[in-house]
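All protein chains of the complex are present and in place, except for one that has been dropped.
Labels run A and B following the written order; every chain starts at residue 1.
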Amino acid sequence: MAAAVSLRDVHKRFGEVEVLKGVSFEVAPGEVVAIIGRSGSGKSTALRCVNRLETIQSGEIELCGRRVDDPALDLRALRRDVGMVFQSYNLFPHLTVAENITLAPRRVRRTPPAEARRIAEEVLTRVGLSDKIDAYPEQLSGGQQQRVAIARSLAMEPKVMLFDEVTSALDPHLTGEVLKVMETLAKGGMTMLVVTHEMAFARRVADRVIFMHTGKVWETGPGSMLADPQTPELKEFLANGL
Amino acid sequence: MGGFTLTHFLYLLQATGWTVVLTLLAFVLGCLAGFLVMLARTAQVRWVRGLSGLYVDVVQGTPLLIVLFLIYFGLALFGFELPAIVAAALSLMIYCSAFLGEIWRGCVQSVPRTQTEASECLGLSRWQTLRDVVLPQAMRIATPPTVGFLVQVLKNTSLASVVGFVELTRASQVINNSLFQPFLVFGIAGLLYFALCYPLSRLSRALERKLNGGRRQPA
Partner (left out) sequence: MRYQFDFGALLPYWRDFLDGALTTLTMTAFAVVFGLAIGILCAIGRRSASPLLQRLCGFYVELIRNTPYIIQIFFIFFGLSSIGLRLPIFAAAVLTLVVNVGAYTAEIVRAGMDTIHPGQIEAAQALGLSQPQIYWDVILRPALERVYPALTGQFVLMMLASSITSQISAEELTAVANNVQSFSFRAFETYIVVAVLYLALAVLLKLAFYGFGQLIFPRRRRLGTPL
């Protein structure tokens, strides 16, 4: 089966600084892949190249059969296939939860308001927040806001979801509720690429783990590789954390 | 009809001098009066606060031009035949006092209450607290908006032309009446105003940035 996401020898520079130095990996449909690594190793950049928030200098990126690095790419079509959840939630503060969720369906897919509202109710149920549909973001806890952000992505029915350290801004006691939602998504067959510092989550939920180091894929393997690191760099990372 | 000559330009420059004189006069008077308004606005007595608040609202809700007419025509009725520059300076002083008083009130009130409480515990009087503790801190915050307001005063001195005081605007009108080259004449007058105002605006912004230490407003 063709990969849902594939990167082949991707190079990305910011000015003079090369941040991705020939990154290659694949994500199969329905697979959950966790990316771990030290801060600054290029994890976010790799993720942001996949939905073209960043453009790359060389290499190939494919998502659901579409060449992401093609300059003539239909950006909106790409972003219909891939959703993204950020560390800082990025909910729109002037819109209610329902409006946050229905904005993209209404604007991008021209979904009629009643239908969009129904979609909002459905995705909110999936993240366990159907009672918050008319609240404003500031009335929610961080964990609830992040679950709304996940629901907002789900409303566009993406084939692939990208998560960039979505629990890093949360108090420890709030990370559990977000991770649970992600685990349910994974069990439901969603293709997921998850940058995370939650090693327990990576081991339990991910089909495969990618360890990035200095802009390269350093080591990759099943979740069990975290118990048996091959390279000294991964060993050190696992011993010292971040 | 003739061309715009050096004589015309020198006349405009001289008038610019009067614009500066009027600006400084109005600003100094306005600062003094504005300080009183600020004191009244932060007074402990309620009716003083209320009355000064009313004063600010009334002045800020009346066009400066109308204030000018009231002073100019009004005082004449009571037997004071004011030279135009005095009427203009008085009106601008009133205008200044309301806006500066309100700006400064905000600055004074942004000094944390604990500062005042601490000084009162040390046995300082209300006046000593204000002078030695609150004002020095408030002044730092107040400088950028005060410089910014100076630009408003400078621009508004142009209204003195309406009662016949020959400052830059009036002088350009006089020249235009004989040359009838409005784009040229008012263009030059505008540039002279710009040359005075723009550096002050930049200064105000630079001070503001320095005060915020490069910090941006959080989103």
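One rule holds for everything that comes next: a residue touches a chain if its C-beta (ideal position, glycine included) is under 8 Å from a C-beta of that chain, and two chains touch if they have at least 3 such contacts.
Nothing here was measured: the structure is a model prediction, and the numbers come from that model.
Across the complete structure, the visible chains that the omitted chain touches are A, B. Remark: the omitted chain is touched by one listed residue; of A:A3, A:A28 or A:L103 this is A:L103. Interface note for the absent chain: among B:L36, B:V58, B:M139 or B:L211, the touching residue is B:V58. From the options A:F86, A:F201, A:W218 or A:F237, the residue with contact to the chain not on display is A:F86.
Looking at chain B, the residues touching the absent chain are 58, 60-67, 69-70, 73-74, 77-79, 151, 155-156, 158-159, 161-162, 169, 172-173, 176, 180-183, 186-187, 189-190, 193-194, 197-198, 201, 216-217, 219.
Where chain A meets the omitted chain, the residues involved are 51, 53, 75-76, 79-80, 82-84, 86, 88, 90-96, 103-104, 107-108, 136, 138-139, 149, 152-153, 156.
FYI, only the chains that are shown with their structure count from here on.
For this pair, chain A with chain B, the centres built from the Cα atoms lie 55 Å apart.
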